[in-house]
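Only a single protein chain was left out; the remaining protein chains are all shown in position.
A and B are the chain letters, set down in written order, and residue numbers restart from 1 in every chain.
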Amino acid sequence: MIRLLLAVSIILAGSLAEAQTDTNHINTDSIDVLLADSTVTATLVLQLSEDSTRILLDWTTGDSINVILERAGNDSVFATIGSFDPTITSFTDSGVSPGDWYMYRLLNGDSMKDLGAGASVEVPFPIEESRFFRTERTNALLLFLFYAATIVGYISIAKRGAQLFIRKIAGLDAVDEAVGRATEMGRKVLYIPGIMSVDNIQTVASMSILGYVAGKTASYGTNLEVPNKDPLVLATAREVVKEAYLKAGRPDYYNDDMVNYVSYDQFAFTAAIQGLMTREKPATNFLIGSFYAESLIMAEAGNASGAIQVAGTAELAQLPFFVVACDYTLIGEELYAASAYLSREPLILGSIKGQDLAKAVLVGLIILGVILSTSGQQWFADFFIQR
Amino acid sequence: MSDAMKIGGIDKRWVYLLVAIGALIPIIKPLGLPVLSTPAVEALFEKIESLEPGDVIMLSFDYGPSSAPELDPMAESILRHCFQRDISVVVVALFPLGGDNQAKIALNKIVPEFPVVEGEDYVYLGYKDGGLAVLRRMAEDISIVFPQDNRGIPLEDIPLMQRVQNYSDTELSVSLATGIMGEWWAILVNAQFGQPVAVGATAVSAPKYYAYLKAGQMLSLLGGLKGAAEYETLIGEHYPELKERSQIATRGMDVQSIVHLIIIGFIILGNIVYLISRSERTRAGGRLASK
Partner (left out) sequence: MRRQIAVLLCFLTGFFVVVAFFIEQDPIPDINEKLDELLVIVFAFALVLGVVSFLQHHSKKIRRRDKGWTSSVISISSLVIMALLGIFESSIRGTGVIGDRTTFDWVFNWVFTPLQATMFSLLAFMIASAAFRAFRIKNIEAAVLMVAAIIVMLGRVSIGQVIFPQSLAISEWIMNNPNLAAQRGILIGAALGAASMAIRVILGIERPYM
């Protein structure tokens, strides 16, 4: 009894400290039940906590009696949630959910009759306060600022004329050779910019490489075809190819039909590409961008037609297929480094170097995290959890 | 015949023919090979087993006809399991090219097997475009995204949806996904809203989901036809009356077994031919050098 008194007192003290009045959705009418006790008067008052997660109940009875507090939910079936002696006149119900109705009534603890004191409330959904900054994403902000700083820093170094080294990427070295092969054989170059739309960063990277390839085909006078699955990519690719031909001084070699639309359906597009490779036997195939299940079908069809194939994607599941079926494959970040590698522009090279520095720091953090987590220090790894 | 059509001196079409024969034989004469379940699949089965009658799960059809052979058996098994245990299902379709169709096909097949009532035991809300935006909005209020179900009935008039406002009113979300959509459920619905998520993926996509499974962002992963067959096996072990109906993926595993053996056979054969020709070249090179 003393422990119960102490517990209820603590709950009462805590909840009274936070209690706010919210009368928007409170109904204090008595709830009619059978077996009413007309000998004792009682009142029941109900308040919602400020955060709408608790219901605070206070009651008074005319006589000093034991009371039983009952609660019903949406199903209107009452169940006892507490029995109290005359000294206790309040209770905090914490097990409530937003959007649900709750009804309470008091019973005489001795006669089990309804005291005629009840109240009900629908718990509203909490109103989300509009915050300025999402503090749970502080980790992402810090990492982003660090990363941006390394890239901008190296771009500044590049601007000052520093010679920046970038390792050899065989697939990109082969681009000139591949286009030259098509020119010699008198057959076309087929460039497939992936199947995702222009909001996918791999497609954006593919457009950079397309510009370079189109410049080469313009210079050599080689046929180029760029079939597309996505209409936005069609529009972008047309601009890129047209611009490349203009820059190469061969605008007369360009026609809109070089960059055409096939189908939005993944496998209809694949069937069309497979047919094109089989019938027209392009000398060189570029499969650069975001691919999914169709990657192996296209790559094998190109392999069977005897073309030299350069592929590039950051889709992990498709990389093994390209490695097996293509002559050269750009793996993951090599795709994004292609524009820097091909153009050798100092500013873009600088961003690659900055990216490398960030990766080195990240590797160090991973090693540190592994050591700390293994020794039971979880706080470091917890900092990097996405929220 | 160009060299590109040959591999190791063998015409590719012989390889294709053998694979085709290997795929046909188990279809004509099932082998009945056993399927052992793995923890990744058992996790979903146990989760649904732990639910009480009346609990609600969300099932999202995020695939089209091309992935149907692998993901339809998963959908059917999960629906059977839920209806058998009186667990209510809110069905949505988020894949633009065929998701709606696949949802209807699955429901058309499974609903008549059980005494379930649309609107009370299950509801199909239809297809909605928007990807991540839709998933985000459903965390707030499903009726913002789907104001009515596929029959055109407003959600507030549907008994099941009167007790389901958002993810927190469901016990689990299951996404049967092709491509990137399964990842969206893991990184958004689970990581940001704390909703338990299970994903059924095609075999080619399944490897990339292991990272999410290991990180705890997914409760369970059903990978490809094997994942579907494992779930069917678990259903058959616990509910023998459903065993006969849940056999599609299990029969498909016979086909997969034979085809895998054929491919392994070709790999070994190819390596034997390669090693023999390499040693002959080495010997021929040695004889030339000594002359």
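Here is the rule we use: a residue touches a chain if its C-beta (ideal position, glycine included) is under 8 Å from a C-beta of that chain, and two chains touch if they have at least 3 such contacts.
These figures come from a predicted structure and were not determined experimentally.
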> The chain left out here touches which displayed chains?
Replying inline: A, B
> Quick one: which of B:27, B:117 or B:264 touches the chain that's been left out?
Replying inline: B:264
> Out of A:69, A:119 or A:207, which is the one that touches the chain we can't see?
Replying inline: A:207
> Which listed residue (B:25, B:43 or B:111) would be found touching the missing chain in the intact complex?
Replying inline: B:111
>> Among A:56, A:121, A:248 or A:325, exactly one should touch the missing chain; which is it?
In response: A:325
> Which chain B residues would touch the chain omitted from the figure, given the whole complex?
Replying inline: 7-8, 10, 12, 15-16, 19-20, 23, 31, 33-36, 38, 64-69, 98, 101, 104, 107-108, 111, 118, 124, 129-130, 132-133, 150-152, 203-204, 207-208, 210-211, 214, 224, 226, 229, 253-254, 256-264, 266-267, 270-271, 274-275
> Which parts of chain A are in contact with the chain that was left out?
Replying inline: 130-134, 137, 140-141, 144, 147-148, 151, 155, 197-199, 201-202, 204-205, 207-208, 211, 228, 230-232, 234-236, 239-240, 243, 256-257, 259-265, 267-268, 270-271, 275, 279-280, 293-294, 296-297, 300, 314, 316, 319, 321, 323-325, 331-337, 339, 347-348, 351-352, 354-355, 358-359, 362
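The rule is simple: only the chains that are shown with their structure count from here on.
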> Can you give the whole-Å distance between the Cα centres of chain A and chain B?
Replying inline: 22
> Touching chain A in the complex: which residues of chain B?
Replying inline: 2-5, 12, 66, 97, 163, 165, 178-179, 187, 191-192, 202, 204-205, 207-208
> Within the complex, which stretch of chain A touches chain B?
Replying inline: 74, 99, 264-267, 292-293, 303-306, 316-317, 386-387
